[in-house]
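Structure provided below as structure tokens; questions to follow.
Just one protein chain is left out here, and the rest sit where they should.
The block that comes next holds chain A.
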Amino acid sequence: MSTVEFIDFHAFYGQKAVLHNINVEFGPKSITAIIGPSGCGKTTLLRSINRTAEMERGFNSHGDIRVLGGSIKEVRNLSVLRRQVGMVYQTPVALPLSIMENVLFGPRYYGVKNRSDLDAIMEKCLRQVALWDEVKDRLKRPAAQLSGGQKQRLAIARALAVEPRVLLLDEPCSSLDPASTGLIEDLLTQLAEGLCIIIVTHNLFQARRISHETAFILDGRLIEKAPTQKLFESPDSPKTRGFVSGLFG
């Protein structure tokens, strides 16, 4: 069964259509990269899944998206959906709290009170993003002191702390140096052993390096989705071929 499934999904900002009739499935335990030129609707597609796209004024959609089999449109309580679907943004954001409280921001809200439970969640999540060894001696220091790459890993840990089943990442490495990017790519590969990961990226090399499947979007339409190697080496559509070979971008 697919973890995230778009069914005849259309999205609009005001009168302007940004996504046309999207039908696509994302499986569990896999990384899917979404590529396409700027403004093609990649981010809207991502943000439609956890229903943060609708916070934009004038946003409208029809069709459906199913997450873990349930329609997102029928979700009464958005926290339930957003707990299942974690999201990491382009800009690394550290909340103005300590490193520890950044990770525990979600769990505390969802009612974890026991000191040892909280400590366990924090250590587990920081280890998952390979940040534990770097910060274990300064957990109570402001997270603002971390570097950009560390902040981004902290953001992933914060998202993992509420135990999502899907992790959405919107160009998570575009402001990071190659070393930090490498670290994040490694940890995404590990996380994919238990999560459905969907990553929007401008970096075609990154898509090739880490994703099992790649989807190409152009002008709000899904042109092609295929195993990554196939999409890059022998795509069905001439448009995909043009894009991945750098003819336009």
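To be clear about the criterion, contacts are C-beta pairs under 8 Å (C-beta built on N, C-alpha and C of every residue); 3 or more make two chains touch, one makes a residue touch a chain; residues count from 1.
Keep this in mind: contacts and distances are computed from a predicted model.
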UniProt protein name of the chain not shown, from "Formylmethanofuran--tetrahydromethanopterin formyltransferase", "Beta-ketoacyl-[acyl-carrier-protein] synthase family protein", "Phosphate transport system permease protein PstA" or "Cytochrome c biogenesis thiol:disulfide interchange protein DsbE": "Phosphate transport system permease protein PstA"
Contacting the left-out chain in the complete assembly, out of A:Gly36, A:Gly106 or A:Gly149: A:Gly106
Residue of A:Met87, A:Ile121 or A:Leu222 in touch with the missing chain, whole complex considered: A:Met87
Options A:Lys16, A:Arg57 or A:Arg76, residue touching the unrepresented chain: A:Arg57
Per the touch definition above, residue among A:Ile72, A:Ala155 or A:Leu183 touching the missing chain: A:Ala155
Those residues of chain A which, in the complete complex, touch the missing chain: 50, 52, 55, 57, 78-83, 86-87, 89, 91, 93, 95-97, 105-106, 109, 144, 155, 158-159, 162
